[in-house]
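The structure under discussion is supplied below as structure tokens; questions concerning it will follow.
Excluded from the complex is one protein chain; the other protein chains are retained at their positions.
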Amino acid sequence: MASMYGNKLKISIFGQSHSPAIGVTIDGLPAGLPVDMDALNRFLVRRAPGQNALSTPRREADAPEFLCGLYEGVTCGAPLTAIIHNTNTRSKDYANLADCPRPGHADYPASVKWNGYQDPTGGGHFSGRLTAPLCIAGGIALQFLSQRGICVGAHVAQIEHVHDTPFDGVNINADLLQEIREKAFPVVDDGIAPSMEAAILAAKGEADSVGGIVECAVLGVPAGVGDPMFDGLESRLAAMLFAVPAVKGVEFGAGFGCATMRGSACNDPYVVQDGTIRTTSNNNGGILGGIANGMPILVRTVFKPTSSIGIEQDSVSLSRMEPQKLTVHGRHDPCIVLRAVPVVEAAVALALLDAIL
Amino acid sequence: MASMYGNKLKISIFGQSHSPAIGVTIDGLPAGLPVDMDALNRFLVRRAPGQNALSTPRREADAPEFLCGLYEGVTCGAPLTAIIHNTNTRSKDYANLADCPRPGHADYPASVKWNGYQDPTGGGHFSGRLTAPLCIAGGIALQFLSQRGICVGAHVAQIEHVHDTPFDGVNINADLLQEIREKAFPVVDDGIAPSMEAAILAAKGEADSVGGIVECAVLGVPAGVGDPMFDGLESRLAAMLFAVPAVKGVEFGAGFGCATMRGSACNDPYVVQDGTIRTTSNNNGGILGGIANGMPILVRTVFKPTSSIGIEQDSVSLSRMEPQKLTVHGRHDPCIVLRAVPVVEAAVALALLDAIL
Amino acid sequence: MASMYGNKLKISIFGQSHSPAIGVTIDGLPAGLPVDMDALNRFLVRRAPGQNALSTPRREADAPEFLCGLYEGVTCGAPLTAIIHNTNTRSKDYANLADCPRPGHADYPASVKWNGYQDPTGGGHFSGRLTAPLCIAGGIALQFLSQRGICVGAHVAQIEHVHDTPFDGVNINADLLQEIREKAFPVVDDGIAPSMEAAILAAKGEADSVGGIVECAVLGVPAGVGDPMFDGLESRLAAMLFAVPAVKGVEFGAGFGCATMRGSACNDPYVVQDGTIRTTSNNNGGILGGIANGMPILVRTVFKPTSSIGIEQDSVSLSRMEPQKLTVHGRHDPCIVLRAVPVVEAAVALALLDAIL
Partner (left out) sequence: MASMYGNKLKISIFGQSHSPAIGVTIDGLPAGLPVDMDALNRFLVRRAPGQNALSTPRREADAPEFLCGLYEGVTCGAPLTAIIHNTNTRSKDYANLADCPRPGHADYPASVKWNGYQDPTGGGHFSGRLTAPLCIAGGIALQFLSQRGICVGAHVAQIEHVHDTPFDGVNINADLLQEIREKAFPVVDDGIAPSMEAAILAAKGEADSVGGIVECAVLGVPAGVGDPMFDGLESRLAAMLFAVPAVKGVEFGAGFGCATMRGSACNDPYVVQDGTIRTTSNNNGGILGGIANGMPILVRTVFKPTSSIGIEQDSVSLSRMEPQKLTVHGRHDPCIVLRAVPVVEAAVALALLDAIL
């Protein structure tokens, strides 16, 4: 009970970093949507590794192979399954990790949970590579949402100490999201991109890594979408986002900033505008009581710095129960935040589509 | 599909603020646990309203009535249901809210979702009062966890601009948690309590409210508890915590602080200590890849300032679709963070017990 | 993980035969349905014990108390909970059953499952009395279905060796179902009622019991309702019906009779009639591939004879692990099939409503 999500839209992610294939099954998609394969591939390319000096040199086409769920290119009501064959794997890079767990990785708890039977190569089922099938499913979800007038877009809000201009929670529009989507460095303010790049390359130069924050907006979600309590939009979105490797925090609207606010400042006042109800601020991030209020949904997700670093670290030998120095080889991103932008969009799209169907 | 949670432990919360009763059903509790009613009541009192000048004057005994699930005071395997009768309700206080939604409340989206048929009195199903049945279930979960050597405890980490000493993620022990549990003002550093009280009373004096942060620690969770991906501990805990009214952000370990960290600082190095594997820092908050690593679990939850304030606010008339000034009467906490401490403990206990069973 | 059902409509049944109360929570009901309490009570009376010489002399009002889910008598979107207080219980009747399990009852497996902590009085959570809350939920579901033009009705198809005229799977109409609903003895052919009564009284005279079959029809389910595979209508209906105590078999359309049919006879030919697609026979009971085809849904459910009988039976002492003779006292129906008719209707209505929402 682990790798499946959703109430109405059931999503099952499977695979290990170095198993023959990884993939995803989506059950519950409405029939009749022509999947735009070009748009999907453009979306997947944004997450793919090996694009530039800022990410891992492991290069894979990551072209999804659709096994079922489509008939003549259109969703046919049956579960949709797509897989990506793993190639270009170098399992020997990971030979010693089964006994000497990498700090910050799932190696050790997975080993305990599964009594040493876990697949240790490339992080196994915990690999960031599993976000590729998440993006296949999410890319299709984005197309469904788009048909319903819902637009999801994210940007790199922060890398280490460099901040992008945050989204304007009241006035943000779909054009800006589209614009960012087409940028090599997805930020609002292009002027800060060089500083972010510099921060990443500085870490890389020291065989280290950096963390950051992705901010995501959703436009066009009608008021009334969502549910109270455990199926509230915040619960659903957070459960999905925390399933993404390296995520350590999720906040909506003013988020942790609410701690220092007075109610009179935090409450979003209502107004009537062009015949619809809106709010003049958006500290609640578009969600009240778990239900959309019609304003943009705003969610910020923090990614810790990549755990795999080239610097020697303190670990232990599980078999000998004694200290052991560890240097992680293999190929790793000095910063996953850029590649995480479409992953956040995919996760948000899937959680939302489940709530909307 | 809304007010039920859990895989192995199914929790169903029901009730509206002013309906005849509110309550909870827990299905999946192991048989054979004698429920300590005194301990449970002491736990519930911590959440109950009307305790002091800092919280709402609405006073209710909130004594749970057990309908089933116990046989001679011991869990018997069948679903356990407990209810609290609502008394002392003053529904007329809320007469105008069905048409004029309170900023920051679920009134408006609930009205859209349910086509105007929602129960508007006292916040209906969205009332903070629904955390009482959550605490009944959570209080019982805490007793189960305690039997298994697991201890859950929280403190007020922040009220407006006043910060308590944070938990030490590596060396925190059960004695401290027990000590805090017995304090009228649950903080680590008693010296800051007066400043926190002052901040609350200042807001109250202006008919306003303040927000804050609750930090919660869980000790004794064995490495290996949890699941990858969507059923990861962070996903489960976050889904449960975001179901609590007024929560706008959840973070684990270093949380949003990870954004500015390098991997070399954020990774928690392993050591062998007294024959067990531990880490020398706890930036991951005891969870890696969704699975416990045996270190204390650390989660921080932000509560926005109480939405119901006495200050006049801008709202709209839904029937006339025009601006309307709103002054919320009724009885409300100037700050819910203190009463939220046991609620966070309850939510965390329930999510964890579900993962452990 | 046991007493909750449903995907979109979540139903939670709780209670033990002799606990303070039994009840039901339904989550996911659309808002805006005025619950007709008179109609609901008329429905519940059909299941209630103590109506005539054919059923148990235990008399209870079984009037449901609604705790929440309604606002001014209309469903308000929040979970609906109703309970029935247990009164008139005579727990001492069951004193020896914890050690000496009744043949045909859940006493023994429940004792093993819950390590002796189960509630043994009156059958505990396994009591047929738990069908009362099922009927509260089902009675409300029937009102929702009726609003959508869907009519559910059942009759006693067989008591021991006496058979009623079966429903005509093609031409059955709502008037017949309504007519049967109002009969004291719910059969198509009133002429066979005396023989059925005689069979029941004969068994009763010998302190024994008899079994029988309930046939249920559902009219007005549109073609296309249902899902393939595990969420097929037959899977959903069967899962719900087998949750009713004493049910040992479920069949749709020609059911077990299909074994001796040729495909040419079993396939239901299509015709166009008044602009809609219909079939000229109904061996598939209105369901193909888990999905309704627009014809009446037909399901037959067999109930074993009441397990509690006055005749001395062979059992064992669990503590001494040796044979022990058992005579069950208490008050029991010689035949539950009559009272099972509304229970089947309730179960079918709930499973269908879940599939339709």
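By letter and in written order, the chains are A, B and C; residue numbering begins at 1 in each of them.
The rule is simple: a contact is a pair of C-beta atoms (placed from the backbone, for glycine too) under 8 Å apart; a residue touches a chain by one contact, two chains touch by 3 or more.
Here the structure is a predicted model, which means the values were calculated and not measured.
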Partners of the unshown chain among those that are drawn: A, B, C
- request: Just name the one of A:35, A:48, A:83 or A:302 that touches the chain not displayed here.
  value: A:83
- prompt: Taking the entire complex into account, which one of C:169, C:186 or C:232 touches the absent chain?
  reply: C:232
Task: Quick one: say which of C:13, C:187 or C:218 touches the chain that got left out.
output: C:13
- request: Just the residue numbers, please: which parts of chain C touch the chain that's not shown?
  value: 1-5, 7-8, 11, 13, 101-106, 108-110, 112-113, 125-126, 130, 158-161, 203, 208-213, 222-232, 234-236, 238-240, 242-243, 245, 247-256, 258-264, 266-272, 275, 277, 279-280, 283-285, 287-294, 302-309, 311, 313-316, 318, 321-323
- prompt: In terms of residues, what is the contact footprint of the unshown chain on chain B?
  reply: 7-8, 78, 228
- line: Residue list for chain A contacting the dropped chain reads 1-4, 7-8, 10, 12-16, 19-23, 25, 27-28, 31-32, 65-71, 74-81, 83, 110, 113-115, 117-121, 124-125
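Everything below uses one rule, namely that only the chains that are shown with their structure count from here on.
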- prompt: chain B and chain C are the same sequence; what rotation (0 to 180°, nearest 5) superposes their CA atoms?
  reply: 180
Chain centroid nearest the full-protein CA centroid: B
Same-site or different-site touching of chain A by its copy chain B, using the half cut: same
- line: When centres are defined as mean Cα positions, the distance from chain A to chain B in whole Å is 26
- prompt: In chain C, what residues contact two or more other chains?
  reply: 7-8, 78
